[in-house]
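Left out: one protein chain. Kept in place: all the others.
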Amino acid sequence: MSEPILEIDHLQVEFRTDEGVVHAVDDVSLTLAAGEVLAIVGESGSGKTVTAMSLLGLNRSPNATFRGSARYRGTQLLTASEDELRAIRGAEMAMIFQDPMTSLNPVQRIGDQIAEQILAHEKLTKAEVRDRVVELMDRVGIPRAAERARAYPHEFSGGMRQRVMIALALSCSPSVLIADEPTTALDVTIQAQILERLKELKDETGTAIILVTHDLGVVADIADRIAVMYGGRIVEEGTVDEIFYDPQHPYTWGLLGSITRVDRDRGERLPSIAGLPPSLLAPPEGCHFRARCPHEFERCGQGPPLEDRGAGHPDRCWLTVEQKRARRVVDDGEIGLAAKVAVEASPEGLVDRRETPPGAPSRVAGDAGAAEDARVAEEDR
Amino acid sequence: MARFVVRRLVGMVLVLFAVSVLTFLIFNVIPNGDPAVRMAGKNSTPAQIEQIRKEWHFDESLPQQYLFMMKQIFTGKLVSYSDQTNVWEQIRMGLPRTFALGIGAAILWMTLGILLGLYSAVKAGRISDRVLTVLALIGISMPVFWVGALMNYYLGYKLEWFPNGGYVEISEGGIGEWLYHLILPWTALAILFIGVYSRILRSNILDTINDDYVRTARAKGISERRVMTRHVLRNSLIPIVTLWGLDFGLVIAGGAVLTESVFDLQGVGQYFAEAIGRLDVPPVMAVTLLGAVFIVVLNTVVDIVYAVLDPRIRLG
Partner (left out) sequence: MASTDSAATDFSDDLPAELAAEERRAPAGTGPWRIALRRLRRNKVALAFGVLFLALVAVSLAAPIWAEEVAHTTPYQNRIADTITIDGEERNIVEFDGVPIGPTWHGEYFLGADRNGRDVMVRLLYGGRNSLLIGIGASIITMVLATLLGLLSGYFGGWLDWVISRCFDVMWAFPVILLGVALGVSLNISGITIGPLELESGSLWIPTVIIGIAYVVYLARPIRGQVLALREKEFVEAARAQGMGPWRIMLTELLPNLASTLLVFFPLIVANAILLEAALSFLGAGVQPPEPSWGLMISEGIEFLTSAPHLTIAPGIMLVLTVLALNIFGEGVRDALDPRAKIRLEH
């Protein structure tokens, strides 16, 4: 692996609110190599979006405190001046946001919105910019790009708007692309198309991607490495294979049990982890996942550090590798988290069947078949 | 677009017809004494009263009376009951004054409303924002005739910084005198709207600033100034601009009656106020209708401008 272009070191982010201090990100360290795809996975409230936004300084406010370090090619992002950040935003690091329906200015033409970013970083003539915009829109798969550049956001579907967002993000050929839940707001079939397009573009341009998502299903096909976040911390980090085939943290098991499946309706998906994420206003002592974890024991009262406990990649769970491998539920070759009820019913803690049936995945979104289906479906329309 | 215009025009005519009928009914259904008796004066004979009744068509049926009055309005022959002057001529004299008052005040309140609202939003939560908020709320809580009277008294009468009411034509006293006489009325009329507009703009900006597309704009690496002007301010101003059109219409359509009366500007509003005091129906009818025309026309203009400013709005 090449030299990292982005290094996040012991990042801590806090927000002062009326209710108290929210510890949004707690001691997060990550690296990103050129051309690499890193997925940050976790539920909402896990601090993954805050981590991503902190890199571009988009969540700076008088009420926010940032500690630690985040370096992009030698620039300290956390303390960089607005001018320094401005030079990086859009040009070096670009971001795709979660909701394409609200992320574009409703009263500005699509083409102008893309052109605005290009003009902020490059000296080009009007005609050159126009050509670039049309080419970009064409590249992300927007039909009749030249004509559509004059349209307004409300004239686009959600999927098309997200393509516009991707075109916008890629317009200055950034080295790092941060995609924050790029598919969450979209229909399942459109999700697959967008992921496919992102993957192709990554292969073409060699842009490194930080993919922020709550859905492990969407990362399998595209990511190189995965960092699982929970309650503001990274609870497990490893390659895609390590996370999918040898997950160490009980929270990861739970996430694996709730993967989006292209072949099922949204309504059929069941939340497989009971309970709510911890309050970041007053995070619990010790392991943040304790309250929801079926395997909790005394030691969990002290925070487990993020370290390699013999599995070959680091995690934050006190259980030994052997205990973990024995306890995670394996059903039809797939992994999930046992429901708490089930554990209480069997005191030995060894569970071999699930009480709550999470939608067990047979394949994940973004695989070739699903994307093909989706493409056909769209052509039919 | 053509369909929109046609539909709107038809709608406008119908609304104005309804307004004229309603105004007419207010004075002819609600018992308010016999206009003929009032016009004839105290020492009149029944024959004289009968004569007036015939002359002014008071002896006819209500629909006929209405038609007679509308005919007079549209032929410009409408005459006041109380002093027999031509109503249109009176209105023509008052209208430039009302417009001078309304346009000047509208420019003043829009400019100050935007500046103060923007400043307040930028400084949200700080002392200066709080002070402006309190001032704005006091501004919208004061009756315009009270403020006007006090300004007239303290700044005009006591300190003699400004003239004590009255209106001077540009042709008579030059532009300087004209301005000098209008500064207090403009200010008095604008205070309320400055309060309202700065509050609305402030809250619009604070809403918009948290919108996703502003974050997108910031992530593009454009300057903060450009983010604020091109994205935040532009989008926050759309509702203000439309409101401006509507409020201007209302001010011209009689909203300025209090200011005109307090400063004795002899505009259309004051003409209305004096006419109603004498139960002089023709000027009241004419001014009300004219006011309704302004409101209806400006509503339509505002709808069109809104659709131009915000492509999501469709004219229908």
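Which chain is which? They are A and B, in the order written, and residues in each are numbered from 1.
Methods note: a contact is a pair of C-beta atoms (placed from the backbone, for glycine too) under 8 Å apart; a residue touches a chain by one contact, two chains touch by 3 or more.
Bear in mind that the values here come from a model prediction, so they are computed numbers and not experimental data.
Chemist: Out of B:Gly94, B:Pro163, B:Gly267 or B:Gly291, which residue would touch the omitted chain in the full complex?
Modeler: B:Gly291
Chemist: Which of these, A:Leu6, A:Leu32, A:Val50 or A:Ala94, touches the one chain of the complex that we don't see?
Modeler: Answer from the full complex: A:Val50 touches the omitted chain.
Chemist: Which of B:Val6, B:Leu22 or B:Ile170 touches the chain that is not shown?
Modeler: B:Leu22
Chemist: Out of B:Met70, B:Leu250, B:Val301 or B:Leu315, which residue would touch the omitted chain in the full complex?
Modeler: Within the whole complex, the residue contacting the unshown chain is B:Leu250.
Chemist: Tell me which stretches of chain B touch the chain missing from the display.
Modeler: That gives, for chain B, the contact residues 11, 14-16, 18-19, 22-23, 26-27, 30-33, 137-138, 140-146, 149-150, 152-153, 157, 200, 203, 207, 210, 239, 242-243, 246, 250, 253-255, 257-258, 261-262, 272-273, 276-277, 279, 284, 287-288, 291-292, 295-296, 299, 302.
Note that only the chains that are shown with their structure count from here on.
Chemist: Mind pulling up the chain B residues that touch chain A in the complex?
Modeler: Per the stated touch rule, the residues are 211-213, 215-224, 230-231, 234-235, 238, 309-312.
Chemist: Of all residues in chain A, which touch chain B in the complex?
Modeler: 56, 58, 82, 85-91, 94-95, 97, 99, 102-108, 113, 116-117, 120-121, 152, 154, 165, 168
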